[in-house]
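Note that one protein chain is taken out, while the other chains of the complex remain in position.
What follows is subunit A.
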Amino acid sequence: STRYDLYRVLHAALCLFAICSEAIVSELHKRISSAFDVFDHESNHTVDVREIGTIIRSLGCFPTEAQLHDVIAEIEEEEPTGFIRFERFLPTMSRILLEHRFRPVPEDLLLQAFEVLDQQKRGHLDPEELTRYLTQEGEPFTQEEMEEMLSAAVDPDKNLIFYKDFVSVMTVDDPW
């Protein structure tokens, strides 16, 4: 237990050091600012609130929709205008990144998740069953989201989702 405490203290100290280290923070701010700028169409340091999810996720975070709503509630104006200002976004986003909140979904866990849905352990899923799960459970997909995923996931010849291949293709693919 003392060893655990020691680790915690060490971890806290390192985080503190990281937070105090100007260069790191500055680089972080630049990253956040760059991602924000992509959606700042008017160049006036505001983005449409509906793009915040995309921005946060593009910075490497994997929040649930509920978590996203909480973040938005935190950074919105007292009287929501439909826009988020950079001055409010930056400190919140910095904290999120420094705390490593909303960690990524590791590939093996993802695979396990598919396997759970594949009750008969066939190694594949029907488009209909996957659709049922993802549009009715958890934080349901919209029809558009479901169609998009199916277009990438379904093997056109067999009309089945070989989820192991799907997962490995999707996770290797991205150079960004």
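We take it that a residue touches a chain if its C-beta (ideal position, glycine included) is under 8 Å from a C-beta of that chain, and two chains touch if they have at least 3 such contacts; residues count from 1.
Operating definition for what follows: contacts and distances are computed from a predicted model.
J.: Unshown chain, UniProt name, "Response regulatory domain-containing protein", "Exostosin GT47 domain-containing protein", "Serine/threonine-protein phosphatase with EF-hands" or "Translation initiation factor eIF2B subunit alpha"?
T.: "Serine/threonine-protein phosphatase with EF-hands"
J.: Going by the touch rule given at the top, which residues of subunit A touch the chain that is not shown?
T.: Spelled out for subunit A, the touching residues are 27, 30-31, 34-35, 37-39, 41-44, 53-58, 61-65, 104-105, 109-110, 112-114, 116-117, 119, 133-134, 137-141, 145, 148-149, 151-152, 170, 173-176.
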